[in-house]
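Down below is the structure, laid out as structure tokens.
Shown here: the complex without one of its protein chains, the others still in place.
Let's turn to subunit A:
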Amino acid sequence: MKIQKNIDRRSFLKSSALAGGGMMLSFSWFSEAKAAEKVEALNLADQWSELAAYIKITPDNVVKILVPNPEFGQNVMTSLPMMVAEELDVDWKDVVVEMGTHDNVKYGPQFTGGSNSVRMYWKPLRNAGAAARQMLIEAAAQTWGVSATEITTKAGVLSHSSGKTAKYGEMAAKAATLTVPKEVRLKAPKDFSIVRNSKKNTEGLKVVTGKPLFGMDYRVDGMLIAMIQHPPAFGMKLKSFDATAAKKMPGIKDVFSFKLYDDGFEQAGFDTRTFNEMIAIVGNSTWEVMNARKKINAQWEAAGDLKETMMGRGGKTEKIVPGRLETTSLQFELMAEYAKKPAQQLRKDGDPEAAFKNAAQIIERTYNAPFLAHNTMEPMNFFAHVEADKALVAGPIQAPGWMEPTLIKLLNLPADKIEIQMTRMGGGFGRRAYAQYAYEAARISQKMKAPIHLIYTREDDMTYGIYRPMYTATYRAALDVNKNLIGFHVIGGGIPENPVHANRFPAGAVDNYLAEGWEIPSNITIGAFRAPRSNFNAAAEQSFLDEVAEAMGKDPIQMRLDLLKRAKENPVGKNNDYDASRYIGVLELLKEKSGWGKPENAGKKRGVAAYFCHASYAGHVVDMVMRDGQPYVESVTSAVDCGVVVNPDAARNMVQGAVVDGIGQSFYGALTHKDGVPEQNNFHNYRMIRHNEAPKKIDVHFVENDIDPTGLGEPPFPPVFGAVANALFKTTGKRYYNQPFMSEQSKS
């Protein structure tokens, strides 16, 4: 991250043009077909030759690769440059990596989330690298007066059969004057020399030496610190406040209330707002602002039902947000009532009613889960400097592109007067796709006419969240007299969204299938959380399948394989959204690597689960023991099919992290409410998994194939929940239906 004062990136490009020398070719990654048409020539500062917008090569052969997507621990600052470097054919040690700037027009969404970064850049970034390499070859061909086909490259060196050689840096300035090729040839996976070879985190040294990388570390001269006092309960609003005492506290500049959105504001999908009117407190330093905030005397009142105007793909809609002050136990009761009501049919195959009527045995189980708080280690924060004619905002954000249209509306400034800088994020897990905290920072800066850094305390972060929804699902399985699975029914719902993925396994594997869903609106704000619906479903469905396998008298892996074989060879229905072959591949690898069913593992208390989400497949075998009277996951074997693994060691790290996260969330995670007030507000009452609770060993195995990468951030996480639930049954003899599992343990 660069700590800099307002430098308008567009004026930066303009002033470079005046500086003279060199050229830049820029094109959009997202409209590859148009790449050659969009070539524009610009002069550029003389020390760098920009061959493509995100690749720069210096005369002394340093290759700088800018990363388009924000980093939140998924390792894109390393894996995305590896993809460019592979096709560019440079020595990895010559590569310098930097976070790119934000530009919706040139670079598209620059979105981190949905396990999408590597997946969506796999072709565009390799194309860019290959195009640049081809231009360097052409430059050498013209310089040497030889045919381009006679020139080869290796690790940043161009060679001709005559013995002529040149480093890329020597040809970069000339290459930059050439036309971007219309077609490029990409390497076959067998020829990869950087991709599939583990590379260390390019920001590792900065992390271990405490360099300012994160949003919290952003500062400029004259910057003020801001905090927010939000209503104490969901469903409440500001009535009045007296800030006389707070304003007298040392270092305090101002205390005022502000509205996030004006009345009638049309919210886009990620413009989630928890509260619309809040009190801002602004001062010189964090501690002074924290202390003065305690002196604000505010009165709050019930907000009542609120109307929100949403702008979605289908146009403008109005939504009523109910004013009810929620209490978790009552919410679970309400969900149980809804589960009995007629619901929306999501998918139906065959005749499920008849299957259940004719069944020799019906198994029915209900699963519940509470809200979860993201609890990123870096609390929400954002820098903003809004001036009359321009604005700079900077901080940890997963979706910078979605912020821009909203900031245009909030600040009444054109896009080219709003600069968005992306910092490294201290975790995200979906939370930072919702830029509410950045908009708040912009509002406060607008009022103060000064650069401000809005900081949430841990309490703000946890009690003012955009949580993983509450969910419930009831599963029913019909077995015939021969213990064959003849019918399957899932009905699920939640506050405020339905979790059911109607077209996922075991849809497609059972002749008679019914999926239904329902929703209960609420004023508690919810959002993405490392595959929110999937992490609930994988817990519920995968522990249900375990019970069904038991009733069928089958091994749980074999039972899944049998169903998947059916789905592969003779699928039921049309819209099955998973690839049964890849699912089978993961289960077979898991079976082999875990030694499933082997005599030497007979004494182990093992649970298994596998799940498909986003576009990848993952499964785990969890080995559990009792330790000091508590269940403890001692070791885990994981198998994943995410296509080509770009950076294997970092990918293993992420899978290990997903396993630890999954154990922690399923054991302890819960954000509950009483009369709208969150009952947890910091790590003393929101339990997080800690060192001593992590497994001793997590072995990660990837299915080896040449499928284009299909994503890794989320897929290994959901099946952990199911595998843990199934291991708990083996360990304790008791089935766990309600998350978090350890709270159920403590009740029984």
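One rule holds in what follows: a residue touches a chain if its C-beta (ideal position, glycine included) is under 8 Å from a C-beta of that chain, and two chains touch if they have at least 3 such contacts; residues count from 1.
Assume contacts and distances are computed from a predicted model.
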Practice prompt. Using the UniProt record as the reference, specify the protein name of the hidden chain from among "ABC transporter ATP-binding protein", "Putative tricarboxylic transport membrane protein", "Isoquinoline 1-oxidoreductase subunit alpha" or "Aldehyde dehydrogenase family protein".
Written response: "Isoquinoline 1-oxidoreductase subunit alpha"
Fill in: Of A:Met425, A:Ile491, A:Val677 or A:Met742, the one touching the omitted chain in the full complex
A:Met425
Worksheet item: Thinking of the whole complex, not just what is shown, which of A:Lys390, A:Arg458 or A:Lys568 touches the missing chain?
Response: A:Arg458
Worksheet item: With respect to the chain omitted from the figure, which of A:Ala226, A:Met654, A:Val703 or A:Ala725 is a touching residue?
Response: A:Met654
Practice prompt. Could you list which residues of subunit A touch the chain missing from the display?
Written response: 72-75, 198, 200-201, 203-205, 207-214, 216-217, 219, 225, 250, 285-288, 291, 375-379, 424-429, 455, 457-459, 649-650, 653-654, 656-661, 664, 682-684, 688-692, 694-698
